[in-house]
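Contents: one structure, followed by commentary.
Part of the complex only, each chain left as placed.
All chains are identified by letter, namely A and B, in their written order; residue positions are counted from 1 within each chain.
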C-alpha cells in the first residue's frame, strides 16, 4: 500500500461552481496507482465541494441561484456580519453541502458516473485562491 | 490489505427513500474481510445517499415531503427545464444530501447505530435503475 499527498489550487472569481475534474484526473494519470481511495478535502469554510451534472451549464446556474435564495446575503439575518454580507451565508452553504469527497479509483480510473463532474462551490463574491488537499491511499 | 469492488443495483419507482442496508450487508457477509473502509458512491446526479432512521416509515415520508417543499418542482424557478419538472430539483436535492457514504467495518460488521439504515434517496418521479458502487479496502 502506498499513500500520496497532493494539493490542487483553484482560483475563483466570485460565486459559482468551478469544475476541477480535469485537474484531479490529470494528476492521477501521472501517478503509479491502480486501485484505492482518493480523499479530497477543502481547507476552507466559505467554499465547498459537490459532485454535479457536467452537461448543461444551466444546472450550475440554477444551483448557485437556489442556494442564494435559500441563504440570503442579508446582514439583518445574522450576528456574524464583520466579514461582509456574503461571509455568514458562505458558512451556512458549506454546512449544507460538503467539505470533503471520498472517491474510489479502480484500474487507474476515477469512478464517476457519465454525467458527474467534481466541482468547487465558491460562496464568496470576491476572488479567492482555494486549496484542495488530495490524498490517495491504495496500490 | 485487499480491495474489493462491487456494484449494487436499486430499482426505484418514484420519489422516496429506498433502504439498501440488507443488500450491502449480505454482500459483505460473503466476503473474506475483517476490518476496513467501505466507500459507497452513487454514480448519478439525480438521486443521492443518506443514512436515516430505520424504525418509523413516517420519518421517510416526512423527509421526502420536506425536500419537495424546499425544492419545488416548478419549472418557472429554473433555467434547466428540458428534462422535466423534477430534474433540476433532483440535482439540487443531491447537492443538499450526499453522493457518497464512507463507512467503517470492524470485526466483519458494518458500523451503524441501532436505528441507522442506508438509504438511496430517489428524486425523479419515473422508474429508474440506480447503480451504487461499493469499494472495500482493508484486511
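Note that in this section a residue touches a chain if its C-beta (ideal position, glycine included) is under 8 Å from a C-beta of that chain, and two chains touch if they have at least 3 such contacts.
Because the structure is predicted, anything quoted here is derived from the model rather than measured.
The complex is a homo-oligomer: every protein chain shares one sequence, and counting across the whole structure file gives 3 copies, of which 2 are shown.
Note that in this section only the chains that are shown with their structure count from here on.
Note: centroid distance chain A to chain B, computed from Cα atoms, is 20 Å. The touching residues of chain B, when paired with chain A in their complex, are 1, 3, 5, 37, 39, 41-45, 70-71, 77-80, 82, 88, 91-92, 94-96, 98-100, 102, 131, 133, 135, 137.
Residues 1, 35-37, 50-53, 56, 58-59, 61-63, 66, 70, 96-98, 101-104, 106, 111-116, 137-139 of chain A are the ones that touch chain B when the two sit in their complex.
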